[in-house]
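Here the complex is missing a single protein chain, while all its other protein chains stay put.
And then subunit A:
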Amino acid sequence: MSNSNHYLEQLENEAIYILRETASQFEKPALLFSGGKDSIVLVHLALKAFRPGKFPFPLVHIDTGHNFPEAIEFRDYLANKIGEKLIVASVEDSIKKYNLKETAGRFPSRNALQTYALLDAIEENEFDACIGGARRDEEKARAKERIFSVRDDFGQWDPKLQRPELWDILNGKVQKGHNVRVFPISNWTELDVWNYIQKYDIELPNLYFAHDRECIVHQDKLVATSQFIQPLQGDKVVVERVRYRTVGDMTCTAAVPSNANSIQDIIDDIIQTRISERGQTRLDDQLSEAAMEDRKKQGYF
């Protein structure tokens, strides 16, 4: 039942409630932190939920090895600033350990490989709940996701066998070996996240604001040149004023042309943009219509 609060307060109240419920119901939860805006908002919410106490969970970053250096720098800066523990699990290590094969193609995504490092981190640290910043408005497989999403020993999501979630009562009891993915900002939209960042003046990596960057133009998308992506002969290479709307791997996240220098500029940008967040910036979701659904079934977020 709603109340008279402003909708951002309602969203905040719900998220804080979910974070405290996670801390209470699980033995060893973890907060998955990528250095992107959604997980930065999660950290901000956790501060409100648990201060002046310490976080009842560590921050865990699944480092694909293809991250933006700016995101990594910000990750370390924030963890240090708030004085909370940061665990980094490396996809690079999993690739060596399991002799995994990189995704083929010009702009390889380590999204699928990320699942290995995540499941290893869960097993090693005996995490029974992982808090993530996924939102239901991002994608249609995510639209059907629960707040407490139960996964089996292999981390798999079975959309047909999800627990009913009644009212705001959360059931976090699981059998040994199973674990739960927790999504406190499920009901937030991209615009809600930005409005919230603006309201509380939350610090972000500068990737989100307009800057000049050398990019390859690939199927109308701008992919930054980097140590991972070098221009090939015949590529159209441009230097453009861009910003990032999402922060994923350098290899498969596209920049968008923008002059936005402030949060308000970004909000105006988004209101005018008629294309979805993932559709505009993620090269890996467009492989097939059910790409996310498949990844989730394999243990992805």
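Basically, a residue touches a chain if its C-beta (ideal position, glycine included) is under 8 Å from a C-beta of that chain, and two chains touch if they have at least 3 such contacts; residues count from 1.
Here is the rule we go by: contacts and distances are computed from a predicted model.
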Name of the absent chain as recorded in UniProt (options "Glycine cleavage system H protein", "ABC transporter ATP-binding protein", "FtsX-like permease family protein" or "sulfate adenylyltransferase"): "sulfate adenylyltransferase"
Absent-chain contact - pick from A:21, A:84, A:128 or A:249: A:21
Given A:59, A:174 or A:215, the one touching the chain that is not displayed: A:174
Positions on subunit A contacted by the hidden chain, ascending: 1-7, 10-13, 16-17, 20-21, 23-24, 47-54, 136-137, 140-141, 143-144, 159-160, 162-169, 171, 173-175, 186-187, 189, 191-192, 274-276, 279-280, 289-290, 293
